[in-house]
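My questions will all concern the structure given below.
Presenting chain A:
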Amino acid sequence: MGSIARIEVKDGNPVAALQNFCARLLADSEITAVLAPRQLPGNRGAMPALVAAPEQLHDIDPLAPSFRLNAARMLTRLTRGADDGGLVAALLRPCEVRAFIELCKLNQGSLENTLLVSLDCPGAFSNTDYPRFAANSGDTWSLVQFLGTSGRGTHGGIEIARACCTCEHTTGAEADLSIGLFGQDVEKGLLLMANTPRGEGFMTRLGLPEATDDGSRDKALEALLAERRAAQELMFAETTAATSDMTGLSQFLSACVNCYNCRAACPVCYCKECVFLTDVFEHKPWQYLSWARQRGALKMPTDTVFFHLTRLAHMSTACVGCGQCSNACPNGVPVMELFKTIAAATQKAFEYEAGRDPGEAPPLSVFREREFPELTGGLD
Partner candidate 1 sequence: MKKNTHPLISFTPETHQHAVDGGLAAIQGMVRACMQCGTCTASCPNAFAMDLAPRQMWRLLLFGLQQEVLESRTFWLCSSCYSCTLRCPRGLPLTAAMAALKRLAGAEGDHANRKKALFYQEFMRNVEQNGRVQEMGFMCHYFLAMRDPLLPLEYTPLGLKLLGKGKLHLGGSAQRGRLGPLFAKVRSMEGAS
Partner candidate 2 sequence: MQELIATLETQSDPLPGAAFEPAIVAFVCNWCTYTAADLAGTSRMVQSPNVRLVRMMCTGMVDPKYIIKALLGGADAVLVSGCHPGDCHYINGNYKARRRVKLLMEILPRFGIDSRRIKLTWVGASEGNEFAATVNRFAAEIKELGPIDTRRLPLL
């Protein structure tokens, strides 16, 4: 357990306290900029912004329950191949931290060039729901109330995204620093915990008052996780039941129009261009005709199930369950439900957890000489 400090909250405004925290970071000579969610005009939610000037921190709102996109991809652009020596401090949700770690394993970003700061995540609303939430209760008071419930229950009849309801990775201990909200009186103060040597270094330099762990965060977390896991189990069971055969899967995916937005929104689908959009899948007319003949009829566009199954094979071991796929789907296909269910299985099969440890190689990049004897009937 690393050292713990306290981020004082003044005037019952944790957002201002975090803005202040960002300013402290920015004041550090090693930090060149801060990447953090910033409120969009018109209550549309928050999007990441790269802030280099402290005076521009006023709109920063890392606590807004809005998760318009996974910022891990943004951070990779800021870190891959960066060589000026400065660090970008990134305030991220745990799923963003884990996605970023996955992307770093794939050489898309670099942990060297960033200071990762994660925040305890109570969850967020989907992109379509957030404006409604914000319209109903766009003030600090309602935010504090939201944080107090840790995203449980409905807020003005609006539920947080299902990915968040079923998320068991609500804290980002993989980051250099993490900010503790759970179990805290967010109107008074937040916790800051150092998890890595780099985090410890900053902790010392930031000069925040020391704090002790009174166990309240762990207790709150435990209660939250119990609920989340139960929800997750329920989701897995529902999804498994709905997709237990090819007919079920087809129905599950039936609204898909092959727009590939899910893969564009997916933080760990790192390909410059999906293979399904390349010439590999530019079929010749006679091929379509021959398939149609073979099957009697051919659904157009083709390869929908093929796409989703292949995407599962490609990224399910790296899936962090952030739910941006569902968020991005224009047709309401419950993509997250499917992918998270399968990802849980594939990651378990390889004793792997996406984003857990930067030193852990992706399962499909390594092998052992002796493993999985059941595949070949125990024979070498």
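In this section, a residue touches a chain if its C-beta (ideal position, glycine included) is under 8 Å from a C-beta of that chain, and two chains touch if they have at least 3 such contacts; residues count from 1.
For anyone wondering why these and not others, all candidates are chains of the complex that A comes from, given by their letters.
Everything numeric in this text was worked out from a predicted model, so none of it was measured.
J.: Looking at the complex, which candidate is in contact with chain A: 1 or 2?
T.: Here chain A touches candidate 2.
J.: Residues of chain A touching candidate 2 in their complex?
T.: Residues in contact with candidate 2: 240, 243-250, 253-254, 256, 275, 285-286, 289-290, 293-295, 297, 299, 304-306, 309-310, 312-314, 316-317, 341-342, 345-346, 349-350, 363-364, 366-372, 375-377, 379-380.
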